[in-house]
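Some chains omitted; the rest stay in position.
A and B are the chain letters, set down in written order, and residue numbers restart from 1 in every chain.
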Amino acid sequence: MDFDAEQLALRDSVRAFLTSDGYSWDRLAGELGLTALAVPEEGGGFGATLFEAGIALEEAGAALLSAPLLSTTVAALALDPADPALAGLAAGTTIGAVAFGATFSDGLLHGRVEHVLDGDVADLFVVAAGDDLYAVEASQVTVTVMPTLDTTRGQAALVFDSVPARPAGPGRASHALDLLRAALAAESIGVARAALDITIEHLRTRQQFGVPLATFQALRHRVADLYVELEQATSTARHALRVAGTEEFPVAAALAKLAATEAAYTVTREAIQLLGGIGFTWEHPAHRYLKRAAANHALAGAPHTLRRFLLAYV
Amino acid sequence: MAPDFRAEVRAWLAEHLTGEFEPLVGTGGPGREHEHLELRAAWERELGAGGWIGLGWPRPYGRGATIAEQVVFFEEYARAGGPGRLSHVGEYLLAPTLIAHGTEEQKARFLPPIARAEELWCQGYSEPGAGSDLAGVQTRAELDGDQWRVTGQKVWTSLAHIAQWCFVLARTGPGGRKQGLSYLLVPMDQPGVTVRPIVQITGTSEFNEVFFDEAVTGADHVVGAPGDGWRVATSTLAFERGVATLGQQLGFAQELSGIVERARENGTFDDPIVADRIAAAWAGLQGLRHHALRTLSATEPDPLAASVAKLLWASWHQRLGELAMAVDGPAGTVLLDAPYELTDAQRLFLFTRADTIYGGSNEIQRNIIANRLLGR
């Protein structure tokens, strides 16, 4: 309800695309240009804002998109806007991923970084070392693909064994983390909304004791509580997406990550309970939503870590 | 927004909230609504004379201020320590209802005295036998010549002892539940109206019972058609959770600041478990703000927005009261003074028990939401 007409059209086209049969990375990046949304025009993008990129990520979450849209988007926006890699990321011809916690000395990257989302398919790593960002080709890095609980998104562990790297965002390391948090928030909102929709549909159609489950007030009130938590989390996530350029962003992104991943974790757990036996099976999508929600919850700052960070602003 | 609007508000408050009104600073908030009633009534008239009541009403009755301007007013009012308002029932509940559903005569008769704070209002919805079930209203009214005669009992009626008028939901016709209700405007100063303060959990009396025994009001003092009261009344409930929530949140922020200050003083801020709860409360307050901004900027009205907002703020505020007590620790078991003067933490803790009950309980709000998501 807080979208203008253009944003609504974007949402609808992304949603239609992701629920259609034949989507592919090439069409997603090329035809729809989702990797280019928030990239400045001079960098090869559409010059929209993180808010528009968030609309796409929210829909990607709802569809459990198994493609590196989030990582490529975050990598592109984290980079110095003048970075030469930006055009490829915006076009989707380069797949990007962001890695936090390497060290940099004498022009070389060192160290091991775990849990790099989409690190299994990335062409280019945007690597945070100290306060700065560096860009390095995946071919220069020892990439170990890790099997993930959330089978819809891969991870890699990276080893930087004195790898030459190009400065690609001086002083932008913490901004990259804020972008990742805001992006995970947007996506988590979509995950939660889809899981809640599936649950509501189940309650409306499934009969027990001779009546639809949706007639049981105890379940109705729990659904209402989930809806309320998700509504507020949606507001918090969208607020962060709106203030990406301001000094409020670090706090807003942490708040959004906290609220949205908590909401998604709660909704997807409750969804399995409300779905009953069917939600416990591999063939039903409920578990995939839960696993994506659990991953987004644990990565880039668990809730109590984020609260500790926010305490400085109280 | 006029570029100097904030400066204008600030200057006016600095100039007027002083002198005889100085004792009002910081008083009359939730749980303290019994404080300084007469002086606060005078203060309301001062606000009215300054043109600050009905700020957001459309012209000619109000100043047609934007939402942003109204927020600025709330912010500056809170910053100046303005006392708890007495005219808000008329300003934020009745007036929007009249503007939406009232006749031109009714608007002309009732809006100006609200804007001048010459007539204060109270709300006659809840009843002892109906609780949050608005459609279960038993109060009856009959048209007797050119007058309505109203008989019944209302509860949770704040400010009834100082209000000149009450808007009353009463059963005027046949049909059960939502049919046959009317929205009547009833003067309080008459033999047929008795106000009995209810002593509450806090030991003070913010809320009253109001007894109507053949109380009378003019036949033309019905808003909307007779029998259409359900629709009119539920629209008022929606107004209750409008832009005023942003002002309310400024009060919440002050309460939270007080708790943080207290936690720093008594050392509990250094307890990671308490600090985690403080951070959660602060994050929750930001969430309330972000949510209010999003709903206020919505292009289409969301029929569930009011219920979502009520559940969010009431539950958050209630948890804040529990946090205040946790921060106080054992000290929270001792009063500020005998016989029963509460500390800030105790007042917040006890008074917020009502937040999830009155004005549509949490259970009623969940019903409303579920009805829409899951069908009736």
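The definition used in the following text is that a contact is a pair of C-beta atoms (placed from the backbone, for glycine too) under 8 Å apart; a residue touches a chain by one contact, two chains touch by 3 or more.
Because the structure is a prediction, the values reported are computed rather than measured.
> Treating the displayed chains as one copy of each kind, report how many of each the complete file contains.
Across the whole complex, the chain formula reads A x2, B x2.
The working rule: only the chains that are shown with their structure count from here on.
> Rounded to the nearest whole Å, what is the centre-to-centre distance of subunit A and subunit B, using the mean of the C-alpha atoms as each centre?
Here subunit A and subunit B have centroids separated by 40 Å.
> Spell out the part of subunit A that touches subunit B in their complex, as residue ranges.
Going by the criterion above, the answer is residues 1-2, 4, 200, 203-204, 214, 217, 220-221, 223-225, 227-228, 231-236, 238-239, 251, 255, 258-259, 304, 307-308, 310-311, 313-314.
> Which of the residues in subunit B come into contact with subunit A in the complex?
Residue positions touching the partner: 260, 275-276, 278-280, 282-283, 286-288, 290-291, 293-295, 297-300, 302, 304, 308, 311-312, 363, 365-367, 369-370, 373-375.
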